[in-house]
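Only one protein chain is missing from this complex, and each of the others stays in its spot.
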Amino acid sequence: MLNFESLAAIGLNHYLIVSAALFCIGMVGVLVRRNVLVILMSIELMLNAVNLSFVAFSHFSQNINGQVMVFFVMTIAAAEAGVGLAIAVTIFKRFKEVNISFFEQLKG
Amino acid sequence: MNSLAPIIALTIFVVLFGTALLFLVSLVGPKPKNSDAKNSTYECGIDVQTTGHSKISVRYYLTAILFILFDIEIIFMYPWAIAYGDFIKEGQGLYMLGAMGVFLLIFIIGLVWEIKSKALEWD
Amino acid sequence: MDISVLLFYGLSFIVLCFALAVVVSNNPVYSAFYLAITMVSLAFVYFILQAYFIAGVQLIVYAGAVMVLFVMVLMMFDLKKEKDSFSKGRMSNFLKVSSVGWLWGLIAGAIYMSSDLLSMGATLHNKDGVGTTTKDLAKLLYTDYIFAFELLGLLLLLIAVGAVAVSRIKGGTHA
Partner (left out) sequence: MGSDLFEISVNLIKMIIIFVMMVQLVPLLVWVERRGSAFIQNRLGPNRIGPLGLTQLLADAVKFIFKEEFIPEKTKKFIFYAAPVVSLIPAALAFGAIPLSMPINIEAFTMFGESYGPYRFAFQSFELGIGIVFVLGISSLGPYAMLMAGWASNNKYSLLGALRACAQSISYELALGLSIVGVLLLYGTFDFSEMIAAQQGPLNFMWFGKEVTLGFLPNWGIFYQPLGAIIFLTAVFAETNRTPFDLPEAEAELVAGYHTEYSGLKMNMFYIGEYGHMMAASALMAVFYFGGYDIPFVTAEDVNAGVTWFGQAIDPLLTTVASWAPFVGDSLAEALGFSANKAAIGTAFVFHIAMFAKILFFLWVFVWVRWTIPRFRYDQLMDLGWKTMLPWALFNTIITAIVIFIMRTNWS
């Protein structure tokens, strides 16, 4: 079972478990925080966790496809952060509010 | 080649160096004699009216977001730039030029649009 | 004990601690700084995984651009100490956190059980990295993924237009 050798020889499992933990921390952030900016940051954490598992798989299977995917995910994440912050800034300028529960009241 | 340990070691060393300097000053320097005027926020001599975090123009933010988007487009050119010579040797130079040409066209359209839409105007 | 094992555990510890700090910190500006540290540490983890270019991109794009944008926006907002930074309801929060904990346990258990399937490489640095250089990445990116690559360029253009348009709503760009 769990012994010293399995801890000292870093394999794919170790990276995947770290990645899973990072993803879950991000998920907790999305679920329990109310500030929309912190929620966006938690989403970035989750995306980073996915990137970590992609890079780990890419390294251990010696296949560069995973890194290309990481590149794309980073692009999408940056675009998402840009638009999300643009909306947050616009709402904050108008209503002085960043609480996510306030956003429910926005109706067209 | 490409080992991480020296980078981490240098980072730790620099942090220790900076912290040591800060400690050295608090150890060697004279003890501060506090007074209200000295402790107050610097405001050219008048009393502080508002907090230090007053409203800031949204342009800073707009500049930052446009920076992110163009920065990623530039990063996309880096692998292309270093593989370009190899592609030319393999006779695929025109393909690579065309592939990046389309991308650069999109880049230029974006840049021209930003300039025309006056999103980058500071006054 | 190899130095890379030590580096892996140290960096993973830093990554997870600061990720947790992002979530529990009361002040969003501190959250952003913690997230920046997480990003830099993750870049170093990519370095251990020999994904050097990806590590550099992580530094430039995430740590150098996205997090700077977050910090600037938070400084613009000038938020007072948040009164209700966490959602209300002790029971529902407990349920949320515990269910996420269960999820992590499930994933970790699954990874542990299938470790024989996953054990393609047992240790680090036993491969010479053939076929995973940045030039190989470029060859793949501009041939197999050329369509996705051009589409991402278009997406970035649309995002730029959209961001400017959104910030123009009501009152224009004059805050």
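Labels for the chains are A, B and C, by order of writing; each one numbers its residues from 1.
The rule is short, and it goes like this: contacts are C-beta pairs under 8 Å (C-beta built on N, C-alpha and C of every residue); 3 or more make two chains touch, one makes a residue touch a chain.
Being a predicted model, the structure only gives us computed values, none of them experimental.
In the whole complex the chain that is left out makes contact with B, C. Across C:Ala43, C:Ile111, C:Leu141 or C:Val166, the residue that sits in touch with the chain not pictured is C:Ala43.
The chain not shown here touches chain B at positions 1-3, 6-7, 9-11, 13-15, 17-19, 21-22, 24-26, 28-32, 34, 38-44, 50-54, 56, 59-60, 63-64, 67, 70-71, 74-75, 77-78, 81-86, 88-89, 91, 93-94, 97, 100, 104, 107-108, 111, 114-115, 120-123. Seen from chain C, the chain kept out of the figure touches residues 29, 33, 36, 40, 43, 52-53, 55-60, 63-65, 68, 71-72, 75, 134.
We adopt the following convention: only the chains that are shown with their structure count from here on.
Between A-B and B-C, more contacting C-beta pairs join the chains of B-C. Rounded to whole angstrom units, the spacing between the C-alpha centres of chain A and chain C is 5.
Here the CA centre of chain A is 21 Å from the CA centre of chain B. Note on chain placement: the centre of chain B and the centre of chain C lie 18 Å apart, centres being C-alpha means.
Shown for chain B are the residues that touch two or more other chains, namely 58, 61, 65, 68-69, 72, 76. In chain A, 74-75, 78-79, 81-82, 85-86, 89, 93 are the positions where the chain touches two or more neighbouring chains simultaneously. Of all residues in chain C, only 1-2, 4-5, 8, 12, 15-16, 19-20, 22-23, 28, 31-32, 35, 38-39, 42, 45-46, 49-51, 53-54, 57-58, 61-62, 65-66, 69-70, 73-74, 76-77, 79, 82, 84-87, 93, 96-97, 100-101, 103-104, 107-108, 111-112, 115, 118-124, 127, 130-132, 136-137, 140-141, 145, 148, 152, 155-156, 159, 162-163, 166-167, 169-171, 175 touch chain A in the complex they form. On the side of chain A, the complex with chain C involves touching residues 8-18, 20-29, 31-35, 37-38, 40-42, 44-45, 48, 51-52, 55-56, 58-65, 67-68, 70-72, 74-79, 81-83, 85-90, 92-94, 98-99, 101. Interface residues of chain B facing chain A in the complex, by the touch rule stated above, are 58, 61, 65, 68-69, 72, 76.
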